[in-house]
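Missing here: one protein chain of the complex. Every other protein chain is in place.
Chain naming follows the written order as A, B and C, and within any one chain the residues start at number 1.
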Amino acid sequence: MSREKRKIDHIRHALSHSREQINHFDDIEIVHQSIPSLDWNELELNTEAGELLLSSPLFVNAMTGGGGEKTEEINRGLAEAAAETGIAMAVGSQMSALKNPEEKKSYQVVRKANPEGVVFANLGSEATLEHAQRAVEMLEADAMQIHLNTLQELIMPEGDRDFRSRLHNIEQIVSGLPVPVIVKEVGYGISMETASELKNIGVRYIDVAGRGGTNFSKVENKRREDPLVVFEDWGIPTPISIMEVRNRYPESHTFASGGVRNGIDGAKALILGAHMFGMAGGLLQVMVQRGKEAVVERINAIHHELKVAMMMLNARSPKELEGKAYVLTGKTKEWIEQRI
Amino acid sequence: MSREKRKIDHIRHALSHSREQINHFDDIEIVHQSIPSLDWNELELNTEAGELLLSSPLFVNAMTGGGGEKTEEINRGLAEAAAETGIAMAVGSQMSALKNPEEKKSYQVVRKANPEGVVFANLGSEATLEHAQRAVEMLEADAMQIHLNTLQELIMPEGDRDFRSRLHNIEQIVSGLPVPVIVKEVGYGISMETASELKNIGVRYIDVAGRGGTNFSKVENKRREDPLVVFEDWGIPTPISIMEVRNRYPESHTFASGGVRNGIDGAKALILGAHMFGMAGGLLQVMVQRGKEAVVERINAIHHELKVAMMMLNARSPKELEGKAYVLTGKTKEWIEQRI
Amino acid sequence: MSREKRKIDHIRHALSHSREQINHFDDIEIVHQSIPSLDWNELELNTEAGELLLSSPLFVNAMTGGGGEKTEEINRGLAEAAAETGIAMAVGSQMSALKNPEEKKSYQVVRKANPEGVVFANLGSEATLEHAQRAVEMLEADAMQIHLNTLQELIMPEGDRDFRSRLHNIEQIVSGLPVPVIVKEVGYGISMETASELKNIGVRYIDVAGRGGTNFSKVENKRREDPLVVFEDWGIPTPISIMEVRNRYPESHTFASGGVRNGIDGAKALILGAHMFGMAGGLLQVMVQRGKEAVVERINAIHHELKVAMMMLNARSPKELEGKAYVLTGKTKEWIEQRI
Partner (left out) sequence: MSREKRKIDHIRHALSHSREQINHFDDIEIVHQSIPSLDWNELELNTEAGELLLSSPLFVNAMTGGGGEKTEEINRGLAEAAAETGIAMAVGSQMSALKNPEEKKSYQVVRKANPEGVVFANLGSEATLEHAQRAVEMLEADAMQIHLNTLQELIMPEGDRDFRSRLHNIEQIVSGLPVPVIVKEVGYGISMETASELKNIGVRYIDVAGRGGTNFSKVENKRREDPLVVFEDWGIPTPISIMEVRNRYPESHTFASGGVRNGIDGAKALILGAHMFGMAGGLLQVMVQRGKEAVVERINAIHHELKVAMMMLNARSPKELEGKAYVLTGKTKEWIEQRI
């Protein structure tokens, strides 16, 4: 199967597997505070994550490119919505464009549609420093995402099987690239042990991309004759992963993604210490089913929900949400009691 | 939309959103005691809460007025029932009558129907001391309720957006009014952090008005085109809120409301340290659907249930219920383990 | 309504309210042991509880008498089954026979059918020492049960309302009667606080009769026009009550009843420290629906189940079950964590 065909398949399957309505964010209860002291006009969404300066903590996470016109169209829509709402956006893995230059434009459309915006390049950890340099150049990217997706690879019949140089590759990229490098998962979460390893090689930006939203075991199993069904529950739920990473590596810049459904989930991620929160599958669905304008509306709604939560908790900025009172319930409480 | 129309809408929507059958009061188990030592005739419901002397710990919480004849009629019925059963009663926010004197009579009917009874005035925290003075006068009120309803305002399209002077307003009212000032929520509960803030400005009466009964996010969302659905689970459940307030500010006079369904819920509130317990939506429903006599019956039934519980636990008065043995289960236990 | 009619009603309603399939005994897991060391023939069910010597820890708990022929017939059947299987049996409250001598024979049939067996007399705590003496005489009873049933009384329209002399009455009976006095509940359980009170007045036998089986709130509510539905969940579940009593008053002789469904529930009660376990509603159902022979079979089956459990745990006698390893789950674990 061609890489291009696979990209289209991913989108089709990501859309067809029904996203979970309930996830571990529901195990977190924000403690309501009754006495606000701010004016709505004072609230601002400006966000800093290390060297990145953003006008919102929300970003469109890595999804597509490399599947010809269809993926170009999706990327254009998402990028226009990102430009219009002022949020950052990542592209899908650019390896296909590195291998096949014809695919470049399905990625570059993102920069074209959003010349002033913040754009993240994306590659897997099989990439070399040189790959990464070319990927950043391709988009004049503001940062580079390196995704870790072992389980996805192992489920893919054509996936990688040799992972001996992953840590080395990342180390090279981190020390060699001029832009921030964000190491991310693809829906299985980052453990505190992994956070330690990343810290050791100098990674300063981590996107937990945990369990609870797009489920790549399910997506890839749809492409297998003998699905590895037993791996469909694998992974660390997103809010737990945030706490693991923040606990082990508090100096890192933490991005929360995986099953973020709305502005309250985003607020919870920020309360737990994340600096930004990303959405992938949920926005893709809106884009494909209802178009760019609907994506803009969805982003605006999430911004609105976030600001309502900020107002309630007396947080002038997303950053001020960190450490606001919350309570854990259910499995999330059980997990944290044992790990933190 | 006019303020009057809104008042009617509130009632309509409060009645249409199905009240929850199950709430966090169910997480509290009273420990049964087998050996009573009282005679039924010894039991009394007389209750003291600070300067307020009442013949029952139950009161009708703030609901209506300001919506013309319809709200006047409801207030008359509730007030007559309150008079007949000897319980206190609050009116809904009087701001509309302060702005439009024609609406005064829809509130004053409460005093007229119950000349000797205990009546609470009601305003939001946007009110000034002068507003509060006029509201008390209007009813010869025995106490003044100030409600905190940030989330409701934020969900209301026409709601307030500037909350900078709320704490200041309350402080002025508390120090300037000759009657007790009860600061209350409207269904989202009071946290221990809020209790501290209220303590600091001299508030001595707190009505937790927590989550579990009337859900103002749902009520207001019915009036929006783009409902903020994600806020429908927001808030601190009533029994938890009682424990937060009692723990942080034990000298306060605590009123429990929000999802009180019967005399056992009332007894649980008193066991946890509340001095009084209020009901709003549940009594409104009885009033609108079955009339004043049914409200009297309902109040009598609650008094009866409360007395049965008192008898079982050897409490001669509501006050003696405080501290009787109980056990927490479920989410309430999880919450309390983390917060208290 | 006559006392006789009420007795029949109780039976009818006790049978009609569907007994719970699941109760707190399911929260107790016996830890399986794999290496037995006994021979089946070595197992014996002989049981001692203070001065009472019994050939089984199982007994038929207090139910009926005083409702004319129908109750006489039921008592005869149960007594014959008890005689045939060698287990103890209690009669229902004898107050009606003390007031109306014609009803005596509906109780005395129990002694007649089982001349050598162990029979328990039964009265409420409104009884005086003289009442108790007459009740014991009536049956040549081996022990006297005094039941505490405040909630049942309060729900009964014609029930008692003055409980001032209860503790005094029991004290008189305990010190004046020549036979053991068992103080029992009727389905709401005994708390540790109540256990202390009973200890203080010299009671040495306690039957916890907890929540989980026959629900007297439901039974009595069927006889009310305005049922006190909110009291249908009231009470301490039986296994919890056993632990409360054993913990506070370990020298007492503890009888477990309320929702015992089979020999494993019985074994759990014994593991938790009870000396005997009783069944009421469950056996009544078998008796009324399928007759005496079926009751005998049911008792034999329970004895068999108990012996299988004893064999598994290497307990030669019921007494040796005490303290065998178990684990608590669910609400029972939550409760015990807070109370013990």
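List of remarks:
Definition applied: a contact is a pair of C-beta atoms (placed from the backbone, for glycine too) under 8 Å apart; a residue touches a chain by one contact, two chains touch by 3 or more.
Every value quoted in this text rests on a predicted model; they were computed, and no experiment measured them.
Under the touch definition stated at the start, the shown chains contacted by the missing one in the entire complex are A, C.
Among A:E116, A:D162 or A:E225, only A:D162 touches the chain left out of the display. Contact with the chain not shown here comes from a single listed residue; of C:L38, C:L167 or C:A294, that residue is C:L38.
The residue from A:E29, A:E185 or A:E305 that touches the chain not shown here is A:E185. Against the chain not shown here, subunit C presents residues 29-41, 261-264, 301, 304-305, 308, 311-312, 325, 327-330, 333. Interface residues of subunit A facing the missing partner chain: 125, 148, 150-151, 154-155, 161-164, 166-167, 185, 188-191, 193-194, 197-198, 226, 228, 230-231, 234-236, 331, 334-335, 338-339.
In the analysis below, only the chains that are shown with their structure count from here on.
Centre to centre, using the average C-alpha position, subunit A and subunit C are separated by 62 Å. Rounded to a whole number, the gap between the C-alpha centres of subunit B and subunit C is 44 angstrom.
Contact with two or more other chains is made by no residue of subunit B.
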